[in-house]
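Here the structure comes first, spelled out in structure tokens, and everything after it is commentary.
Here the complex is missing a single protein chain, while all its other protein chains stay put.
Labels run A, B and C following the written order; every chain starts at residue 1.
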Amino acid sequence: MISAFLARGLQAVLVALIVSVFSFIMMKALPGDAAYRIAAGRYGYDMMDAASAEVVRKELGLDQPLLLQLADWISALAKFDLGKSLVYGTPVMDEIAVQLGYSLLLAAGAVLASLLIALPVGIAAGLRPGGLVDKASFSLSVFLRAIPFFALGILLILVFAIQLDLLPVAGFHSLEHLVLPSLTLGLGLATVSNRVVRDAVADAMTAEWRLFSRTKGLSARLTMLRHVLRNAALPVVAYVGVQLAYLIEGVVIVEAVFAWPGIGHALVHAIFSRDIPMVQGTALTLGLLYVVLNLCIDLACRGIDPRTRLSAREKQGT
Amino acid sequence: MKAPGRVVISVQALCIHAGKDILLGPIEFHVREGGTLVIIGETGAGKSLAVQAILGTLHGSLLAEGQITVNGQRHDLLAPSTRANFWGKELATLPQEPWRALDPLMQSHRQVCETHRFVSCHSQHAAVVATNNAFGSLGLNGAEQHLPGTLSGGMAQRVAFAAATAGGAPILLADEPTKGLDTKRHATVVSLLSQVPDSGGALVVITHDISVARSLGGDVLILKDGCMIEQGPTHAVLDYPKTTYTKDLANAQPACWKPAKPCQSGDWVLKADSIRIKRGGRVLVDNFSLRLHAGERIAISGPSGGGKTTLLDTLAGLLRPANGEIQRAEHLSSTDIQKLYQDPPAAFPARVNLSCSLRDVARIHGVDSAQVACLLSRLGINSALLDRRPDEVSGGELQRISIARALTVRPRILLADEPTSRLDPITQRDTMKLLADIASDENIAILLVTHDIAMAKAWANRCIALSSPEEPLPPGGWGNRLDKAY
Amino acid sequence: MHSQPGRSIRDGRRITGLILLGMLALAALAGPDLVNHDPARQSLLEAMQGPSSEHLLGTDHLGRDMAARLLSGARLSLFLACLSTITAALPGILLGITASWLGGWMDRILCAFADAVLALPGLLLVLMLAAISPGSWWALYMGISLTLWVEYFRYTRQRVRIVLADPAVEASQLLGLGPGTIVLRHLLPEIGPGLLTIAAFGAATAVTAVAALGFVSVGIRPPTAEWGSMMTELLPYWRESPFLIIQPVACLFITVLALHLSVGGGVQP
Partner (left out) sequence: MIRTLFAVLGIVMTLGLGYTMAHEKTDLTLAAPWEVASYDPAVSGFAFQRLQLMENLVDAGVDATLRPGLATRWSVSEDGLTWNFVLRSGVTFHDGTLFDASAAARSLNRAWKQPGILKKAPINNIFERDGSVVITLDRPFTSLPALLAHSTTIISSPTAFDSNDNPVALIGTGPFKVESFTPPQSLTLVRNENYWGVPSKLANITYLASGRAETRALLAESGDADMVFTLDPSGFSRLQDVDSINTVALPIPRVVTLKVNASHPFLSDARARQALSLAIDRDGIAAAITRFPEAASSQLFPPALNVWHEKNLEPLEHDIQAAKTLLADLGWTVGDDGILQKEGERFSILLRTFPDRPELPLIAAALQDQWRDIGVELEISVANYSEIPAGHQDGTLHVALYARNYGLTPDPIGTVLSDFGAGGGDWGAMGWENMAVVNALDMIATTSDTAVQRKNIQKVVRALHSELPVIPIVWYQHTVAVADGLQNVVIDPLERSYGLSAISWDN
């Protein structure tokens, strides 16, 4: 248990360092004049010109040596100060505090939706590999995988908000607003995870212990509930960890389609307008978020699989 | 039919088809209350198919015909789905490898308890009590919270027995219950199984081990190539076999082998001086010394889990001993020590056909294909087999191919880790004889690891017995590594 | 040995997949010449027309021939999907094998590195690479494959660890077979099918990633036709002429399906 925390803690520090240094260097390596980009982000194109770029350059001290800027940022980071947004002038921490909450909500909704879709479909397909559900879910998965997130989002809006009039199109003021974006992301995630569930279930269904559970007299339902699901859950939960990385990508698109104020959106804007503290802050948050969520998944795996808890013994050979 | 009483399970005209081929049958048998039936046959004779047909768990591409009557209820074998109803309540099964049949994520107590709870429909409390009793009577105290992965083979066997019989079924089907267990455990399993007929149930056991059949008594049914060739009371059939096959089978027991002569000591090829082997912080072998001479056959016997395999790996140079020294004769190159494995399919690359595997080895060592072909024919292997993948040939054939592969390298030492434990008696005898012949012909030293003391004694020039780690620790640690020559 | 019918069905699917792939490759090679239209030629007054004998698949929002654009997009999309898959798979597989083979510190360092890369928002990487060289396709695909390699690494490492623990590998080593032979005979046949499945999905990911990047206004320079960027480009007209945006999506769907079928159907990464 402690070692899991330790390993993830170490990863967090590593991620923090890599992300901040890397994003700083990358941002600095980008061609073009940062002062212009920042001025553009600040004042919009009707008001942005060379003069405003000069004002920005002076104000932000962009002429300072690079190493000094980086050292400043890292020493500030050590004090948990992410600095101020170059574009908006507000503390990065404040910006992230607002957006992270919404992003987390969206991510949680997406994972929930993907599980709600992937679990029943995957289990149904895994119970009869090669059957109708299996084939249909496979084709549908491939199809959905070929549709970009934004087109999927718009399609869902058309169906649920316009045709059926069940849900609002976009916005974020009530939980209702969460449904469609979550569903969009969730569907995208479910395209792969339903196959993972299917394979896990199919594996579990052919396992010898599953047959033994049946022949010792437990009904198919009880065997499913008491043995198959738990064993099949392991690879599925482990896969959610990998998926989280993709979730972060999808969030950016979905936030744009559904006018959702999230951190992915903020990251893209920050990159475009060379808002280095904001890029570092958001990337750092996303990175640490990934680490924390993976820690949760580690813990979930431990919860499901007592083997890792109980013994330090070497893995038993097959 | 020594036990009187009504017939509880009867099978008539059981036939199993794969497309047009008949894989098994027709076979027919009846077992009465308190009766025992042992089905014996070579590997691949379709013994397990019979169990699956009775249970109704045959693979979908196979077709079973015939009739089975359980407790007076008749089932047409064509319709297997209805038979799920009598699983656990009428008919229990002891699976082949119990450590694979137990849910790896659930404590052993709960796996037994759930049968009491849901199959026998006891209350939670009653189920726990019944489980505790079962654990007590099977000597499993202390293993309640263990996961199957941490149980020893014998304990897993007993947990599976408890779980399988908790539903109160009068009939028990056991498929190869002694597979992979050492001789000492055989007795435990046999006594476990004989509880069933003793308490008025019916027992059907499938095995290739004649000694198990002899100890269980009852009736025996001999299968060859899927056909029933002999049936009758065990002792009558085995002591006075009517067919040559049965005779062969009865004589294939290591006890009936010609004992090996002691070997004239040549130069030593491998030397171990008071080595100690640790694994995961536990001392497995201590103060072990050995001198292996060219052309010598030594057997190391001992109970399962006693570190035999680890010892062999250490001698092969794959592991480092914690203490002590292992020396090879100076003229030995790195490939002069070869190993034979317990599970031959696991020793070959699984997705490459056999000829390819052999060709790779021959190419590296500059052996031309004619020599390999010669070797194969000497080992009695049809070269057509080589186009197949490892899982498509039988265990005996594959073990011979693996011997051929090892010999391609022209080794001086062959380390054999239970090479025949998964083979039936006749194949076992043939394979071991082949090994012995090769050892003397090529002057190769062979170190055999086995749990079968009879075989060790019969085959080797010298035997070394390792003691069981489950025995209480003697004051001087694991000291009794006797280098005892017979 | 009991699965004769199953195997023949699988073979049938595989052949279908291969035929489809062959046709796609042919279409990509022959390109827009097949329809005798320039994919960049606009005809603003003939925008968004339905299929006709002149324009087999209609025209897009700038009056360009859709069939010509799809074919010219096939060339770029398929080529770049292959390229990004290869550039992601090669380092991923090599590092995965290295990590599991050497074990110990090497393994730990590589894993920590992979974890850190996964934690680093891949989008950051792609957007920055795209910003370094605006409008160029190679930067996009480099960025995409840089984020995709981790998947290959994780899968390879996990599987190779299992395979290496096999007695079969030990036997081969004892028999004096070198690392090359072991990789060739033991590792690749074991991990191959899984990797191909990942690659099939990865190819789709690469194309939709270009679409997604187009959506955040980082894309390929006009008038280049590429399926992903076509999806973004045609999205605004989804309501007026839905059949336009469906076309690149359908092309990608067929490609991914063909890849899956020819790989052999497993989906588990």
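What we mean here is this: a contact is a pair of C-beta atoms (placed from the backbone, for glycine too) under 8 Å apart; a residue touches a chain by one contact, two chains touch by 3 or more.
Predicted model, so just to flag it, every value in this text is computed and none were measured.
The missing chain, though absent from the view, touches A, C when the full complex is examined.
The chain not shown here is touched by just one of A:Ala12, A:Met26, A:Ala124 or A:Leu234, and that residue is A:Ala124. Looking at A:Ala71, A:Ala136 or A:Ile162, the residue that reaches the missing chain in the full complex is A:Ile162.
Annotation: of A:Met48, A:Val197 or A:Leu218, A:Met48 touches the absent chain (contact as defined above). Only one of the listed residues, C:Val35, C:Ile93 or C:Leu235, touches the absent chain: C:Leu235.
Residues 40-42, 44-45, 47, 61-63, 134-135, 217, 219, 221-223, 235-240 of chain C touch the missing chain (whole complex, contact as defined above). The chain not shown here touches chain A at positions 32-33, 36-37, 39-40, 42-53, 55-56, 87-90, 95, 98, 116-117, 120-121, 124, 150, 154, 157-158, 161-162, 165-179, 183, 256-261, 265-266, 269, 272-273.
Everything that follows uses one rule, which is that only the chains that are shown with their structure count from here on.
Taken as a contact graph, the chains are fully connected, with every chain touching every other chain. At the far end from chain A, in terms of centres built from Cα atoms, lies B. Put simply, the C-alpha centre of chain A and that of chain C have 21 angstrom between them. Residue positions of chain A in touch with at least two other chains are not found.
Among all residues of chain C, those that touch two or more other chains are 6. Across the complex, chain B is touched by residues 1-6, 166-168, 170-172, 174-178, 181, 185-186, 189-190 of chain C.
By the touch rule above, chain B contacts chain A in their complex via residues 55, 57, 84, 87-89, 91-93, 95-97, 99-107, 114-115, 118-119, 147, 149-150, 160, 163-164, 166-167, 169, 279-280. Of all residues in chain C, only 6, 112, 115-116, 118-124, 127-128, 131-132, 150-151, 154, 165, 201, 204-205, 207-209, 211-212, 215-216, 228, 231-232, 235, 238, 245, 249-250, 252-253, 255-257, 260, 265-269 touch chain A in the complex they form.
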